[in-house]
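Structure provided below as structure tokens; questions to follow.
A single protein chain has been omitted; all remaining protein chains appear in their positions.
Chain IDs A, B, C and D follow the sequence of writing; residue 1 opens each chain.
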């Protein structure tokens, strides 16, 4: 959001435009110097004065104030625009543009802003930006005006409406105009009716709020139109809310799927009650952190793609730990599944403490890459990018695993070995190798899940613990040993959770889901996709 | 060589290790520095560290061990209220001293415990005042983890807001389980709640681990501080260290200390801390400051009493004032809470807070909230002759003791 | 003189914990011959086979496959060297389909040999009908047929069968008998057969060993064995 | 008949251990209270309270072993019964506070007062009476176990499915008790207890008394459990564990068998919880945490499951280790404990009791009937067509 030069250019152009009308003669150097004085709460008034000036240089100053890059020099309280270069700051005089390089932080003091000040600046500057040559800025300005409903903007919008060519911005401007029209008392009914119809097409909560606030004589055309618009919007909203909720459910389901899919191998296929599964996820998440750190040091340009590097790294790291675990401990416990619970519990304690010792006990910061930040608005839906990616990623991991298990000789060997190790060996299958591979695969997949989960939650030594119970619930609910069960189980529990949450609240909702699982198992004592027939009895 | 033992009772493993380990380190540093200054009463201080492992009954067991077996003179420890509640009878029975460094729900004043963290009136109420005055907030979301601290705080805030004329439909209260990680629904509810045209803010008493996914979801759903600010009471520098704060700039926290506070005491404390941990990136936070204050108060009281005997020190502590890290002095009051400044800070993209508001003077901690009907009647004063943690001003009896 | 012994067992002992199940057992399995082991319940027949296929370690003695000592080798190595095993109790992979059960035999085969020979389906047509049924759902006799078929998929040089006729209908027992003869005569396979079903054994075997209490008490060519003689060895 | 039945429990090693427990129930309070602190045989207060707690853990582990070791029901939710017993006792202790609470309310516990509750919820009635409390200590966990077991066993939920739904049960209770609206003090739980049956809790004598009660409770439960497993019913239990459906074909009503032990075991766990709470001074929803229940399983496994003495030894050993490590190696104790678990699994597959048995076997040539049953094969390894 940093202020581009383009804005300044267009402000020059603006001098001839209506804003200039409201521009006042202001003592610029004095007012700017004033910013460095006094308390934060008095600063708003000074900003207002500067905004009135209409001077293009003011926009830069105010933007930097909002961004927190406006400083004054301690020695003489002179205000500067700053740019951090390495460890030092380059100072620019806001009025003369004169530059001073290599200033140390200790000579400077930041001029603070708070939210309300930033809001004042944003609203004020949006008036300028309405005519910016950068479409993105015009778009943002229109949105800001829609929120601020500042009547001053009305003539500016109308001027711009005549020139605007981009349809999207055009409609935003119309919406902003409607917002202003509806929230001002003295507008003609025709204008109001037009505004209502625009808002009706726009839909959404913002429109609804504006419409609900419309004051009109009962039974008047305006009142009726308003009422109709409100009903129409509400109906649409309720549909979109339901769809949105399904998406939340799917998204939660995909997180559950990721968390449990490795367990579907180590526990579901191999029968190892793997209490260290969560820690494999944790290892994946810490690998992501480590890779990100390394990328930031060695190839800062690739930071946005460090997740892609983290995927194989996490698979290998967690897989390797899994391999060591299998060769060192698990292999002595085949045929004694309950003992695997004890041993892997011990391993999970050790792994947690190891991570705590190496990385420290507190959360680690894993940055969301830009392509996983923010949301996409799709009709009435708001889908956040990280959830979208995770959803498809989970499906992809599931698909690959499914193919591996069902369609490859290795998959067949894995299943044979876990069903009857001795006989598999007598069929010529290298059981130790298959065991090690299978466990490492399950662990590696848990690690890969950790990469994804680091994007939405904590990366801390406790990370594994927060997923382990849910993972077991999913695998068991779906039916142990059935990969489809894990998929459908995860999605079902996710959606069920999200449908209960609005009624019951998050806490009771979760309790209901647990009770649901308990009751469901009564109906299907071997899970959703129970293996049937003689082969499983006893 | 005879030493004075100091117990450090913070979880180094389990769910709370994430917060408490730092406090253990801080205590070790404070003790080491005191020893460099020549110790106390001519003796060296010796820390005794145990790990209660985020397991509440284990807190009680370890407290007993520290006092009974290790014979410590005072204990610095606990974070969650339940861990404090768990050790409380032990300190009472064995008559020892506990310094508790974390903001909490209040409604307690015990002879053997000194509360150096904030009571609700030292954190929550000023924060709401700020939002009303500065941000002109009219609609409130009180979001918390479902446990006693948020429940009590929100109860107090609800009463306070209503007293200030906020309508019931302009308050939304929401509780989530510990470690809640899927915030999609709640954040979108907040968004909808805030779209009603009135300026809306979120007052968050969300605990520890649940914060990272909460803020990530806030950022991704595009809730900006300028539109719907979130003010948190449990998010400090340590918590922010696990987050990309760039999208969160402008969201708020209310504490009695921020690392960014500019004072000489703070500057040297931070320097010492970074040197002690050998980590230039290590941050400081409010509970650390509370330990800093509590420890210095204890040192001063022991010097004043000339002994580490618990009774003498407990009496000596009241009235002791030591420098805090924000540039003033904090004093121990007769209700075993301390005076503190209240600061509101905005999150910056470097993971620090920028102080945007500070109370004019120090706010004394109120053990018994004035906004809860049954609590409003109570006062605490551990000085003779009252010597009571919950004196009922109406019946003129000491609640807990007057039978 | 060419080596005619496919497998040599040289004075092995086998223990289950403290209990000894085999004492000083020696035996030779010749190429292209059917060697039959007879004995009452619990005398150690299955234990002997387990020792040979590597499912239970021996405490003493040696096992030679051709000239290689395989005494300590794991089962999969032995399978890889050509020992096919049909265990007592069938040991079907219950959750795998019939087809997958058969395909587990591919593990030791080079890629281009990974197919199921038509002969197997000719011998056990039922398997072809039930390719996609789960192994565990088959009837007892069907499972027995699957177990034999599965062992044949690996194209073994030595086929080790533990009471293969158990639970199988008479007509198929006859087929199995024919098949075993065919494997010996046409493929030169060495066959080691444990049986209780005396007539079956007498009809097929070239060499017969009789076990009692963990020892081989009598050995000799099949034609030398008198029916009543054997009966007397086998009575309780 | 009952006494004859119990007497059957008092055989062999069990008799010795029961006698030892009865002895320490008497001796420890004596050595703690009547000897001067510097006397060589004096037992310090700290040790009394510590071991009093361990005894309740041991009782919990014993209860679990009855269902897991003997009947093959791996309950990952036994902590729930323990916690419920604890809450029942906690409610009694809360009501004993009376008007001595901080707000001086004669009826309402403090946490209700400050959250503005106006009256006592119905489910808090009766807990001012000790006899009622005593009844509830058994009735509440017993009833939950009965209802839960009734459905689960009738539906033939077995194996991991059963384990996981017991985990779901305790997890749901955890979340429910965390809720302040439930009226059990939320996360802070029930605290600030003053006295039990008129005896001040912060008094050495009371603590010694509670220690004694715990030792006796363990002693009696041990005898009862031993009587159960030595009866023909005990053999049915093992038969059920091994081949449930085979037992059905013999005419045993397996679901009743399971329901009976599950309920008895839950009651024992409830008793353990009830004795635990006054000794540690707090009960909070954390006791419902699934990890707690898993730990109980681990104590049992370490001691040796399917033996009655094993779980007692296991509970005490692991907790002693934990108490010691958390003070001696506060930053590294998880390594030690984790390694211990792994080592026990690898080197003592049948736990401490199994190791002791094999040592004994080495000395005595004659092999006795094994008392440590082998753990069953996993479901995935079973094949074949019979039952």
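Here, contacts are C-beta pairs under 8 Å (C-beta built on N, C-alpha and C of every residue); 3 or more make two chains touch, one makes a residue touch a chain.
We adopt the following convention: contacts and distances are computed from a predicted model.
J.: Not counting the visible chains, the remaining one has a UniProt entry; which protein name from "Phosphoribosylformylglycinamidine synthase subunit PurQ", "Nitrogen regulatory protein P-II", "Na+/H+ antiporter subunit A" or "Urea ABC transporter ATP-binding protein UrtD" does it give?
T.: Answer from the record: the omitted chain is "Urea ABC transporter ATP-binding protein UrtD".
J.: So which of D:46, D:252 or D:335 would be touching the chain we can't see?
T.: Among D:46, D:252 or D:335, only D:252 touches the chain that is not shown.
J.: Which listed residue, D:228, D:266 or D:280, touches the chain dropped from view?
T.: Answering carefully, the residue with contact to the hidden chain is D:228.
J.: Can you name the residues of subunit C that touch the chain not displayed here?
T.: 16, 19, 39-43, 46, 88-89, 126, 133, 137-142, 144-145, 163, 166-175, 196-198, 231, 234-236
J.: What is the set of subunit D residues that contact the non-displayed chain in the whole complex?
T.: 1, 5, 228, 231-233, 235-236, 238-239, 241-243, 245-254, 256-257, 260, 369-370, 373-374, 376, 384-387
One rule holds for everything that comes next: only the chains that are shown with their structure count from here on.
J.: Name whichever of A-D and A-C has more C-beta pairs touching across its two chains.
T.: A-D
J.: Could you work out how far the Cα centre of subunit C sits from that of subunit D, in whole Å?
T.: 52
J.: Could you grab the centroid distance between subunit B and subunit D? Build each centroid from C-alpha atoms only and quote it in angstrom.
T.: So the centre of subunit B lies 36 Å away from the centre of subunit D.
J.: Two-or-more-chain contact residues of subunit D, please, as numbers and ranges.
T.: 175, 178-179, 331, 334, 380, 382-383, 385
J.: Where does subunit C touch two or more other chains at once, residue-wise?
T.: Residues 91, 93-95, 135-136 of subunit C touch two or more partner chains.
J.: State the interface residues of subunit C toward subunit A in the complex, per the touch definition above.
T.: 53-55, 74-76, 78-80, 83, 85, 87, 91, 93-96, 100, 103-108, 134-137, 150, 154
J.: Mind pulling up the subunit B residues that touch subunit A in the complex?
T.: 12-15, 17-19, 21-22, 134-136, 146, 174-177, 179-182, 184-186, 188-189, 191-192, 195-197, 209, 212-213, 216-217, 219-222, 225-227, 229, 238-239, 241-244, 247, 249-250, 252, 346, 348-349, 354-357
J.: Across the complex, what residues on subunit D touch subunit B?
T.: 44-46, 49-50, 53, 99-105, 110-111, 113-116, 175, 178-180, 185-189, 191-193, 201-202, 276, 280-282, 284, 286, 322-323, 326-327, 330-331, 333-334
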